[in-house]
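My questions will all concern the structure given below.
Left out: one protein chain. Kept in place: all the others.
Going in written order, the chains are labelled A, B and C, and every chain counts its residues from 1.
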Amino acid sequence: MQSVKNRLYQVIYETDTPAGKLFDILLIILILLSIVVVMVESDDTLPPAINKAMVVMEWCLTGLFTIEYFLRIAIIDRPRKYIFSFFGIIDLLAILPTYMGLIIGGTQMLIVVRALRLVRVFRVLKLTRYVKEASVLWSALLSSRNKISVFLFVVLIIVTIMGTVMYIVENPHNEGFKSIPQSVYWAIVTLTTVGYGDIAPVTVFGKFLAGFIMITGYAIIAVPTGIVTSQLVNESRRQPGARVCTDCLKEGHDYEAAFCKYCGHPLK
Amino acid sequence: MQSVKNRLYQVIYETDTPAGKLFDILLIILILLSIVVVMVESDDTLPPAINKAMVVMEWCLTGLFTIEYFLRIAIIDRPRKYIFSFFGIIDLLAILPTYMGLIIGGTQMLIVVRALRLVRVFRVLKLTRYVKEASVLWSALLSSRNKISVFLFVVLIIVTIMGTVMYIVENPHNEGFKSIPQSVYWAIVTLTTVGYGDIAPVTVFGKFLAGFIMITGYAIIAVPTGIVTSQLVNESRRQPGARVCTDCLKEGHDYEAAFCKYCGHPLK
Amino acid sequence: MQSVKNRLYQVIYETDTPAGKLFDILLIILILLSIVVVMVESDDTLPPAINKAMVVMEWCLTGLFTIEYFLRIAIIDRPRKYIFSFFGIIDLLAILPTYMGLIIGGTQMLIVVRALRLVRVFRVLKLTRYVKEASVLWSALLSSRNKISVFLFVVLIIVTIMGTVMYIVENPHNEGFKSIPQSVYWAIVTLTTVGYGDIAPVTVFGKFLAGFIMITGYAIIAVPTGIVTSQLVNESRRQPGARVCTDCLKEGHDYEAAFCKYCGHPLK
Partner (left out) sequence: MQSVKNRLYQVIYETDTPAGKLFDILLIILILLSIVVVMVESDDTLPPAINKAMVVMEWCLTGLFTIEYFLRIAIIDRPRKYIFSFFGIIDLLAILPTYMGLIIGGTQMLIVVRALRLVRVFRVLKLTRYVKEASVLWSALLSSRNKISVFLFVVLIIVTIMGTVMYIVENPHNEGFKSIPQSVYWAIVTLTTVGYGDIAPVTVFGKFLAGFIMITGYAIIAVPTGIVTSQLVNESRRQPGARVCTDCLKEGHDYEAAFCKYCGHPLK
């Protein structure tokens, strides 16, 4: 019995064995399939036959995910720890909405919960070579979070003030700028260079101001890019220099270096 | 009496004590609330009951800000210096429009002044850990202001000339390009990749030129980004020099430096 | 006979001689011309005379490309290797669609194959000074492909979840958000700051969420830029090491290096 539990553990939780890899790939396919099902189901214009097929598939996938969830609980040593872990909760959220739909009817909120299934793919990726890359990116974002907060706050102030000014300029001539929140929304659309065009200035002075906001947005996009890039450059610069030459105590050696580049002493 | 003044000073101007922190947080909440009030008030489609509530709230908030303003003057040693400082003026501008509205009626200009309240949040942030980040960003922008000016001037020339050319190409076939300023506005919308679509070329040659402007805009957005990024990379390269020369007390030494680059004294 | 083959080889495959350069320039002109022919042919609104001229030109160009293709096979030592190489297949695909059009009629799929001719220009560029630049860019993209994959996957998750949320918020009030795939499409249009405006939020909460997505998109565009830039900065930092160790023949040494970092031998 113990050996069955052990083998299942290796298949479900680990990724070194061929069976474990196969399980992961299968899981990713099922997750992506269930996302497709959620999406197709939402389309009212499809013939009812397809809709019915989607409902059946949704139940099959939920069944499989339910079996997987209880297997995960059964074969782990400390089930409580798994259940309340981040991925334990995500796994539960992946099956709950379908069952809840039986009781309280298919409310819309449940669809979002079902879309969260996509996050489960991360669990599988967690065990692969993407981890290192993701953690470099993550740590670069984390170390620049204060700078990015400052930047976002400045953006917020700019769009609020520019939105208010544009409201005053355009409101009497333009239905689109009917209130300040609406004008701030337009300022965000413009500053981020999205530019839907559902709201656009019509007065000459409004267009002049809009041009000013656009060029501002075009120029200050440089700031977050600069923040993240300089962080990544520093990150990659710091990594190699972790080793210190035992002879001259200098650091800054590349990953591949076997000898100190300053004194020629072998590196450890 | 003096001790009351001292305690109030610590609460209002400083941020080290729990009471000072609480005051700052309260102030931020009140400022953001007053911005929301300004925004909601501008929406004509809301029922009059909400509008009336907004007016009442505006008066309450202005009252609180007025008390705060006079307290700030009362407890500081040199009130004149505060009153004419940047934040002193901003604080006054935060309360003035509401009172002025009584006399000269709610002109639109006053709304913008009220939106400036958002700038007051900076005062609170000034005292926190965001200061260092903001000052790094600010100094990076400041050191690259000449480069950015050159860039913006080149952008100005490009949009003027391209706008004129497009005016000549599109004007006879397209209502959107009815004058050169309008065409220049279109060129800005296009070069910055905003692209509202309220004005778009219709002739084949116009579309060809537009494609050319787009790719230009797509490529030269690299320039401001490059400017700010290389500045930030240099900035952060200089930072490691947290070491201070024991002889001349100057800082800014590179990692590898063994001697002070200013006075030649050995570094520790 | 051998010398004719040799001379033809130099003209067609090499680029050092004036004749070889002329051949390359001629080839690029013919390729670009054939692309123009494909494009003009697709325009139904042109008079039939032009259409007829295009068909004639297409046959002339295909004839020339066919001669070139068989010449390439004839004069090379190992024709089989050429035929199954990347550019051998591209060369074949450049002539096949026109002949196939005779048999199976001008199906649309053939137009795409004909557009692939543009790739042939790369063969010519392969032999020029652009090679080094292209390979630096390519290797920078290649070394950051894992980081970019992680980024694209995160973008995919963001647009899926935000699209689902927007579907729930906007669907009852907005024809544009008629299904989740459509909403995800809108989220991509918004996050990438393209912003067509064919679908735009109309509810207040929808606009609020849209503003959030825009600012997210505006901020996270910094990530791919940061990845590629830091890679290119590192790449260019490694380049100076054009010096080769006289002992182990490895290169990639930093400017300051006095000793080979691979074998410890002094560098010159």
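Going forward, a contact is a pair of C-beta atoms (placed from the backbone, for glycine too) under 8 Å apart; a residue touches a chain by one contact, two chains touch by 3 or more.
A quick note: this is a predicted structure, and the numbers were derived from the prediction, not measured.
Taking the full assembly into account, the omitted chain touches A, B, C. Interface note: of B:Thr62, B:Thr98 or B:Thr190, the residue touching the hidden chain in the full complex is B:Thr190.
Although one chain is not drawn, the whole complex shows that of C:Thr17, C:Ser85, C:Ser139 or C:Thr192 it is C:Thr192 that touches it. Of C:Val136, C:Ile157 or C:Val204, it is C:Val136 that touches the chain left out of the display.
Only one of the listed residues, C:Ala19, C:Met100, C:Ile148 or C:Ile161, touches the absent chain: C:Ile148. Residues of subunit C that touch the chain left out of the display are 35, 38-40, 42-45, 108-109, 111-112, 115-116, 118-119, 121, 125, 129-130, 133-134, 136-137, 140-141, 148, 151-152, 155, 181-182, 184-185, 188-189, 191-198, 221, 224-229, 231-233, 235-236, 255-256. Even with one chain removed from view, subunit B keeps its contact list with that chain: residues 146-147, 149-151, 153, 156-157, 160-161, 164-165, 167-168, 178-181, 184, 190, 193-197, 200, 204, 207-208, 210-211, 214-215, 217-219, 221-223, 225-227, 229-230, 233-234, 252-254, 256-266. On the side of subunit A, the interface with the absent chain consists of residues 193-197, 225, 229, 233, using the contact rule stated above.
One rule holds for everything that comes next: only the chains that are shown with their structure count from here on.
Looking at contact counts per chain pair, the maximum sits at A-C.
Of all residue numbers seen at the subunit B-subunit C contact, over half occur in both copies; the interface is built from largely matching residues. Ranked by how far their CA centres sit from the centre of subunit C, the chains are topped by B. Looking for a copy of the A-C interface in A-B or B-C, one arrives at A-B, which has over half of the same contact pairs by residue number. Averaged C-alpha coordinates give centres for subunit A and subunit B that are 28 Å from one another. Shared contact sites, meaning residues of subunit B that touch two or more other chains, fall at 193-197, 225, 229, 233, 256.
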